[in-house]
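One protein chain is absent from this view; the other protein chains keep their places.
And then chain A:
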Amino acid sequence: MTPVLLAQAPAGAITAPPIAYGAIAPVLIVLGGACIAVLVEAFLPRHQRWPVQVALSLVVLAAAGITLGVYAGGSPAALTTLGDALSVDNPTLFLWGTLLLLGLGSILLIADRSVEPGGAFIPTPASRAASGGGGTTVTGGGGDDVDRDYGEPGSAPTMQTEVFPFALFALGGMMVFVSANDLLTMFIALEVLSLPLYLMCGLARRRRLLSQEAAVKYFLLGAFASAFFLYGLALLYGYAGSVKLSAIADAAAGSDRSDALLFGGLALLVVGLLFKGSVGPFHAWTPDVYQGAPTPVTAFMAACTKVAAFGAISRVLFVAFDTTRWEWRGVLWAVAIVSMVIGAVLGLTQTDIKRMIAYSSIAHAGFLLLGSMSITEQGVSGTLFYLIAYGFTTLAVFGVISLVRDSDGEASHLSQWAGLAKRSPLLAGVMSFLLLALAGIPLTSGFTAKFAIFAAALDDGMAPLVIIALVASAVAAFFYLRVIVLMYFNEPAPDGPTVTVPGAFTTAAITLGVLVTLLLGIVPSLALGMASGGPFSG
């Protein structure tokens, strides 16, 4: 196959592949907007940057969303474009829409300057801020370590606005990631989405050491995972002679080549992807990074990265490894079980709410893997629905977490949440609702999503796994409940945290998350219908 391809492309006569601009316009708009944001950062005076960046980001996301809506409104057929590099099919469109909406919510959280005066991000360029830490010691990531505040807000209350182009680049990378039709494109998208995220993790205004430590950890482990992905890619290319997903599927279907390359490659590739999805046992970075990163960034990572990672995992498994599913499924069963058990059980012991949500995300990653493993239309639609449901709930959860503060910044230790219902019944009510959604109580999106995914998994012959998943979600329900108990049934500490009245941006983001969580629980039909418009194609 490869020699033929080479023969058809004589040197010097490369013809540009046709591009379906209408289909990929949302991605182009987001990436183009990111470039403009960099220019804004370079040329505008400092005091003008924040309003311009916020407006630009929101306009870009809205424009991309409208373009996507117009394109998807015409019920387009699945197509591949850019020389088969991108596949624009129904899951792609759904995931793009999900990412844009979640991105909008995250940008709103990031842009907020009312909760933390000046915003959650460092006021001075990162290079100088690092000196505030004074050293490079690695402190423990455990919740009990108290980081002193290096670099108080000081005289310059405005925040660094470089976080906006970072977010847009990461979002653009995620959109390419979920639509990538060959592994090389996928790898480049992986790097495009990851590098800005590493930087964003280190931008916290408070607890800067913890934040920078998280960024370094995330970067090192992310690089490690990228290497796995790349090595897997190389092995698969060696096996199939192509990096295209469908070509790998064809090669696996009818060939007598060495399966060692195929399965070795698959294993390495999947490890790289599972890392991004924070699936156990590749989850180790998650609690530290969730805890250390500025909360709006954590919200962005928790919601959008999960969507991107599972979009990609599902696509790879569905398109490239459909025919070999009986070989790899057993191994992924074990991975899913490990992830669910780790997330559910270790979540019980956490004392920091951000770490707790991190372990919850590990358990959810296990549930999501059930959907990704079901190579059926139902599995695809269940996974897509789960992603949008989980994304919005998590976004709102982190939005709420960012509001509970004491004089040292966010009060994320669980003991500080005691009796919060007495201080702010509304916040406690919203948080309880979101936690119930994470636990999967009916009439919230969490229930519908779990139902859809478990039903798909059962239908595809994974009954034992569903039993374990049900038990794991019953266990996990306990630690969500613990927070509700703390908020309602405990006496507030005398010097407990206060609940900040959120500004318009944060309010909008939390409202968006809560509304979606409620609507997807009561009237999920619309989103479910959109999610089941068709499977991945390649």
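Quick note on the criterion: a contact is a pair of C-beta atoms (placed from the backbone, for glycine too) under 8 Å apart; a residue touches a chain by one contact, two chains touch by 3 or more; residues count from 1.
Keep in mind that, in the parts below, contacts and distances are computed from a predicted model.
J.: Which protein name, taken from UniProt, belongs to the chain you can't see among "SusC/RagA family TonB-linked outer membrane protein", "Spermidine/putrescine import ATP-binding protein PotA", "NADH-quinone oxidoreductase subunit L" or "ABC-2 type transport system permease protein"?
T.: Listed in its UniProt record, the absent chain's protein name reads "NADH-quinone oxidoreductase subunit L".
J.: Which candidate, A:Thr92, A:Ser314 or A:Thr448, sits in contact with the chain we can't see?
T.: Residue touching the absent chain, from the options given: A:Thr448.
J.: From the list A:Ile19, A:Leu221, A:Ala234 or A:Leu519, pick the residue that touches the absent chain.
T.: Within the whole complex, the residue contacting the unshown chain is A:Leu221.
J.: If the hidden chain were put back, which of A:Leu39, A:Ala55, A:Ala253 or A:Val331 would touch it?
T.: A:Val331
J.: For the chain left off this view, which of A:Ala284, A:Val499 or A:Leu519 is in contact with it?
T.: Touching the chain that is not displayed is residue A:Ala284.
J.: Kindly note down the residues of chain A that lie in touch with the hidden chain.
T.: 138-142, 216-217, 220-221, 224-225, 228, 259-260, 263-264, 266-268, 270-271, 275, 281-282, 284-285, 288, 327-328, 330-331, 334-335, 341-342, 345-346, 348-349, 377-378, 381-382, 385, 425, 429, 436, 441-443, 447-448, 451-452, 454-456, 458-459, 463, 466-467, 470-471, 474, 477-478, 481, 485, 488-491, 522-525, 528-529, 531-532
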